[in-house]
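Chains shown are a subset, placed as in the full complex.
A and B are the chain letters, set down in written order, and residue numbers restart from 1 in every chain.
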């Protein structure tokens, strides 16, 4: 009995989760486990003291999604889908009839076995990109570049890495928060020993999705890291007159083309042929604890999504406005990160490439808050105003 | 009732198939379907009013063909094998004891998961090439090249793309033509939204295989496309004294080495060590509807295969004579296309890279006619003579 308690508390320390939880191991390289299809429900678990939920895993078939897996969490308020075989990326969140995510020409959940990240001089990542949130890191991120005659392909490897261990944990205590943890390994002999325990949590009754990732440098040497949490939203949130709101300290255009968009950078066009993309580099203000929020909401300001993050972990924010046509991918990215989207060699010159000491750990905490009423949008607006607290945007 | 009829006729328009048919969905990304092993037969379907047939799908195992799939259509006259996981390519056609296809050193049906198209500066395609017909396209085709500092690897991606949807349809009416349709997606965010519904049809009692492909540009922008239907034949059709026959308006050597072969370009050598390959660029004559035919037949002119195509869709023809040794791959290619086999940047200068408008569609129709008697060979010869109708070859 004592032994079990001990093991639970060590796991609690490691995962910063509740001390009591039911664990389900769905994938485990060490234990040679890969559950092809699996489900649990609050009913099945006898958890009748709070709102009902279910967690389902399925294996996908056909085309380039052969062998991909998908985990879906369903509560009364939310349906959250994430992809163990693609870096535990979030495919989409649904709340009622509103979908948070976007529609890419890539309409399959591509198994990384079919991806060559270095294709077309380093943009093979585009062959699989369609998620609401992709982990772009951790060994490198940003546009393709070259250091020491080696290509750093677009947005790194994590988002195309199949998880080596996946554990679903349900808190014993009501409201029975659901945690899905996944281990991503970017291990290469001599070059990289970065491992990330990702965690996505949903609490039945709460319209939010929390991310708590822990990156560890398992090497005996200091190692660089970069990360961008590439969070992407299309219709119905994104539309003509939709708005981006954030407590912005500094803004600058990513390139010449974006200069033209500086004057109305906070509002969005409808689907616009020939728009391509405008990218802005932002530095956000934060509250006294370093927390900040960015939001995108629709024209009527009665639907939106807020992305909360910690500026001590993720100091910069990229705003990606890709309001091209619907078929081309009508989407805007809110991308908290350690870096902007420049190639690593440029970020390095700017001093934004971080270093993790031997055995060092770094956490990343984000929260996606789902807004489906004008009150909720107003609430976030007030929080952002409070963070800005009258300070200027440069 | 009306609704059903409507849906049938839309489907008929889309697929240019008979209005009434039994459909079997073998692969479907949207429906999460991938039948591992499947069969239907005329007997099982109760179709006793015409010649018997069977259609079989199996999943392959071992080596680099782990996870590949193969569909085989068998009628009294023909056995046709095609590969859903490799661009719906035709592996081979057998008629009695005659095999149409060739023997490559690559003797497995390689799963594209094991292929890196950009390997060795863009010739990774050679690690999987062994089919009777490979779709070389549609985003680009030809020898490896470079545009905008991006590699265009040998012969494009379609032939190494696993089909996202595969449907077998059997016509309700005798002679119960069998259609195998497969959807190939070349979708890359920002860069490509080309989708091709391929269709291969066999009619029991008819010694022919028809191809009807429909390429759609699902993008809102004009997009380039190129396609070569790389159709390849070895022994027993190819042999010393075998002959290539076509209504040729213009012929030119692909390169200096091929100049030497101009004088006897229509006849074949036996397996010849050191021959490597000679390639000729042809422009065919066509009948008033744009249809033309090219044939390769054996020395005795009692066995061969005719490739019929539409010059309005596929205006040029590459003749690939690779009469090297048997082990090296003794094979000749009859390759109708929009392009010759030069890299895309060269084809572009020559004005042969086609453009498909936003939402545009383009069909490609080919017919492989199996010739197993001298009468059949003579018949095609007469058709070719009629098309040429005394015009000269330049």
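What we mean here is this: a contact is a pair of C-beta atoms (placed from the backbone, for glycine too) under 8 Å apart; a residue touches a chain by one contact, two chains touch by 3 or more.
Bear in mind the structure is a predicted one, so any value in this text is a computation, not a measurement.
Chemist: For validation: placed chains = 2, all identical. Expected total copies in the complex?
Modeler: Every protein chain is the same sequence, and the full complex holds 3 of them.
We take it that only the chains that are shown with their structure count from here on.
Chemist: Over in the complex, which chain B residues touch chain A? Could you list them?
Modeler: Touching chain A from chain B are residues 27-29, 32-34, 67, 112-113, 116-118, 149-151, 161-165, 185, 187-193, 218-221.
Chemist: Can you list the residues on chain A that touch chain B in the complex?
Modeler: 58, 60-66, 104-108, 111, 113-114, 116, 118-121, 123, 126-127, 129-130, 273, 324-329
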